[in-house]
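Quick one: structure below, then a few questions.
The complex is shown incomplete by one protein chain, all other protein chains being positioned as in the whole.
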Amino acid sequence: MQQNGATGARVVGAALVVGGGIAGMQAALDLAESGIQVYLLEKSPWIGGRMAQLDKTFPTNDCAMCIMSPRLVECSRHHNIQIISNADVVSLTGEAGDFTATIRKRARYVDEAKCTGCGICIAKCPWKTDSEFNLGLSKRKAIYTPFAQAVPNVPFIDTDLCMYFKRGTCKACVMFCELGAIDLGQQDQYMELEVGAVILAPGSDIYDAGLSEEFGFGRYPNVLTSLQFERLLSAAGPTQGSILRPSDGVEPRKIAWFQCVGSRDQEHPYCSAVCCMYATKEAMLAKEHLPPGAEFTIFLMDLRAFGKGFDAYFQRAQEEGIRYVRCRASALTEVPGSKSLLLQYENERGELLTEEFDMVALSVGMTAPKGVSELAAATGVALNSFGFGDSSPSTPLETSRPGVYLCGTFRGPKDIPDSVTEASGAAGEVQRLLASGRGTLVSPKEFPAEMSQVGEEPRVGVFVCHCGSNIAGVVDVEEVARRARELPGVVYTDHVMFACSTDSLKAMREAIVEHRLNRVVMASCSPRTHEPLFQENVREVGLNPYLYEMANIRDQCSWVHGDRHDEATDKARKLVAMAVARSCHLEPLYKLPQGLSDRALVVGGGVAGMTAALSLAEQGFPVVLVERESQLGGLLLEHDTLSSGRDSREQVSQLVERVQANQNVEVLTDSQVVSSIGFVGNFKTRVASRSDPTQRLVEHGVTIIATGGREYRGDEHLLGQHPGVVTMGDLEKALKSDDPRLRQAKRIVVIQCVGPWDEQPFYCSRVCCTVTMKNILRLKEINPSCQVVVLYKDIRTYGAREEMYTEARRAGAIFVRYTDDDQPVVQAAGEALEVSFTEPSLGERLTLAADLLVSSNALVPSAGAEELSRVFKVPLGREGFFQEAHSKLRPVDFASDGAFLCGVAHYPKSVEEAIIQGKAAAARACRVISQDELMVGGVVASVEEEKCTACLTCVRICPYNVPIIRDGVAIIEAAACQGCGICVGECPAKAIQLLHYRDDQVLAKIEGLVELMAAGSVAR
Amino acid sequence: MIVGEQKPLDEIRDQISPFKKVLILGCGTCVTVCFAGGEKEVGVMASTLRMAGAVSGQEKEFLEATVKRQCEWEFLDQVAEQIASVDAVLSLGCGIGVQAIAERFPKVRVYPGLNTSFLGMPVEQGVWSARCAACGDCVLGRFAGVCPIVRCSKSLLNGPCGGSHDGVCEISPDIPCGWQLIYDRLEVLGLLDTLEEIVPPKDWSAGMGRGGRSIVREDLKI
Partner (left out) sequence: MSTNGFEPQIVAFCCHYCASAAADLAGSMRLRYPPNILVIKLMCTGRIDLLHILRAFEGGVDGVMVAGCLEGNCHFISGNTQAKRRVQYAKQVLESIGVGGERLEMFNLSSSEGPRFAKIATEMTERIRNLGPSPVSRQKKEVVK
């Protein structure tokens, strides 16, 4: 336990994360990696949250489970994370730094310590009901796990369905469980946890579509929610990826999506922020799944494609023939017999149409999660009027209670990257609060010294697992074990009932010692789930974990060949022979400690950069903050007020004061980065100052790029040619200086979405719509009689910003939509202007006189972005903003280790979002520089210098820019290598090998197979 | 560097068809860099030939080795034993390597696995382009660093022919006109006036035409 130096109060180096969805997992991992003990509490019996139910994710169509399941596994095996599932917070006492949380862990009726997840209980359970995970589209048992990758991989008994709990009979699960893991008498447990901070990430619920009776959800079988549609798309879903009408199992030919079901209405005056994009995604995926000729229509008000890459995605959807109709669908009737659906709607030209669809998906919005008021009461935090967690825009991740933070969709509707960013940001807040307690409650696991195998011949031990009947029910396990004894190098074989059970692990350790085994082959399940466990087990008796090899004879053999016992046994023997052959070629690998600098270099002194710098400096890390201009502040220096109503000057000056007052931050203004070399933990960067010709060398462990952006300035709509035409940025200045023109104007016309679209594809600048609403309200304040007309393509006031749009309309602003094909035209009329445009419902061209024309111009990347991209070897995306490592799950990381990004440098965003991203980038950076040393090595590429011809192939091919040529040979820094082996597969001199996947180690598998086949004892 | 590419497989198989045991010998310098004859290519060639032999029922034994430079006897001597144990050597070195083997091991049958194509450079990963004709009488100084011998299809020294259109040679739209390149570079350097000078005929005897060229540096002799 540590004392906080400043206040003398106790600081507990542990945190409670409530909610095990993607946000909760991210926060937990960021904290655990920076030395804080984490309790990850999940209300349901398994972590994973909403993302587990998604098929693919926009705008990259990445498979949701592919990118998420490694996180699940990481959470489940992290030494600093304890998952407490099926649990609630009962109360939270104490104060920031020193809380006591009382937790109720509800009875699961399965002993998590004993269960190996073999699934026999589920197979034998006779009772079925609708699956919640598949939203009623399939059945599940009374004892069940929701999906194959569930974590913890332990089933749960639904007492409402289980016949034992209803009538006291059955107990099939108890009978078949060979481990005695079913505990029907299990009681709820209460526990008290001492934690320094709490992060609330309980997520959100989806709107109950049944409440919108006009759409017939629940009555019309072919009306689904968008989330049900998502399950239909999933290859692992109820139909294995076939889109079928629930009424007749026939593939639909015409599908419609209705947007804003449970969003942007009287009861839900906010936009759910994700529906336009997921509907677009679902339509595109449906097109891939269905035969050609099917039609897809999305009925919507505004297309809210406000994120990075979203507009390009929308373009692609349109090119693929997805139809967008601008009309809010209001009712639906079912056609008797066919059970198709009839929609009457009015198109943009005001024509009344009737159209029939085979299937309709309701794009349901997000609502506050069920049980949120209990959680709020237990933790003592305030909720906003919609029932989401409340926070202030300048401290967006803080709840009303100090020491309790919030993130993800609990803070309001948002997509995955924003949730992940917030989660990292919230973790950053906790890292800062608990800085003095870091590392006090976690301790790396201690292992005995490793046995030396130098010069020893391989002595392989093979352990074949029955996995109850999962393997042994199909594969002749004893035969596999017996025949493995014939393989070269094998000195010991055994077969065990459950290899992962505690007693089997112990027996295995004893066998290693007794038979002096120096290689271990486990023939059992998948390495993805069990390799870490078995590797740790061999390490416990001094065997290097890289001398362990696995044959997957369950997931990739017995489970898929259940009807072919002999062939499955033959295949298992081959897999074992291959694993044994490879094991003989394995060699021990070591991760070695490497020193690092704990200094951060932050490039860019705007809101995001200053926030990141402060976040790190306030927990004791030295920071060098480089700013090109002569003063800190960035884009905000030119603003008047923020959308939140706060004075932007105040916001900036407060930040600048804090930065300047912090002794850990060294500010270099009028300075630019000129060169940078090195790798994670050990970068060396030269900074040149305008005033001082000598270059400054900064040694730093991490880099954060926060170089912002600028307002586009072109000559569209007479900008620069007529004094009455200004940009939105100019309007901000005019508001700031109280320009008399604003008070005198009779009519102001605003044109949205102005940018360099002749030169590059359109992208949304995300903030302009909200800024326009804010400034309309400001204008109306100072000049109530002024008419404001907004010409727009789509209004994109996502999330709670929607309310400002509603207010702007209430204040009398007039909104008229224009399209790319029919743009407004601005002409000079003396001192005034004339703006002509087409009014869509009239279908006529109108001309209005205006005193002022405000052009809402795009935010474009700052001028130095390209240069910086070269200096730091980090990529730019198609819009010219910096490109993150992964658009969904690594939103503030660069692909290369140790480099991070935040703020408008990443993509246009609001001040609130820039603050969150700044904190998130700091949290990610903290994961690196909070380490005393980096453990380097393992599966990395290694160069044999003697063979290297410096051909530059590796330098050119590496997607992470790791290899360099120094002194005539390639150098691949182990600390930076990601271990993919792309360079290894290409090197013409065979000078590079990927350790643990060396050529001989890969080829050994083939040789093992060939030798076994040549021996003739196994069928081909 | 010397750029080569592998001969068609049939030609290679024809060359070595009489032999039972063949050493495939790679070279660790130029031909490694141009992906024609390094250690990896030796492995691929050996595997390919073994399989081809198996398919056609003419199984042969192939040994594999790669030396630092085939054009040095000392490096060749490192594999002398392997060379002595085989019926023939298939060299994946350039033509120099093949000849060095022939000279060092007078009684050994040696065959080229590559066609030595040109002296050039990679213009992008996987694409190589000729840059030098080894003419023995370098004129690059006159032409702003662009070689008219190699890059002009006719090796013209006094301006382009009539076949230059839109910067492309009439021989193929993929070949930029060498003289366009020369002109563009001279223009950038502000040296266009040098084109007015007539270049006298070149001493071609320093190049390909004359057999047995060699260079002697007495000072370096041991």
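Labels A and B are assigned to the chains in the order they are written; within every chain, residues are numbered from 1.
Quick note on the criterion: a contact is a pair of C-beta atoms (placed from the backbone, for glycine too) under 8 Å apart; a residue touches a chain by one contact, two chains touch by 3 or more.
From a predicted model like this one, the values you see are computed outputs, not experimental measurements.
Check A:526, A:721 or A:841 against the missing chain and you find that the one touching it is A:526.
Which of A:161, A:816 or A:895 touches the hidden chain is settled by the complete complex: it is A:895. Check A:554, A:747, A:793 or A:927 against the missing chain and you find that the one touching it is A:554. Even with one chain removed from view, chain A keeps its contact list with that chain: residues 55-56, 60-66, 69-70, 148-149, 234-236, 240-241, 526-528, 552, 554-557, 559-564, 567-568, 570-571, 574-575, 578, 895, 939, 957, 959-960, 978-982, 984-986, 994, 997, 999, 1002-1003, 1005-1007, 1009-1010, 1013, 1019-1020. Although one chain is not drawn, its touching partners on chain B can still be listed: residues 9, 40, 43-44, 47-48, 50-52, 54-57, 59.
Assume only the chains that are shown with their structure count from here on.
Of all the residues in chain A, the ones that touch chain B in their complex are 947, 949, 951, 953, 956-957, 987-990.
Residues 28-29, 32-33, 35, 38-41, 43, 125 of chain B are the ones touching chain A in the complex.
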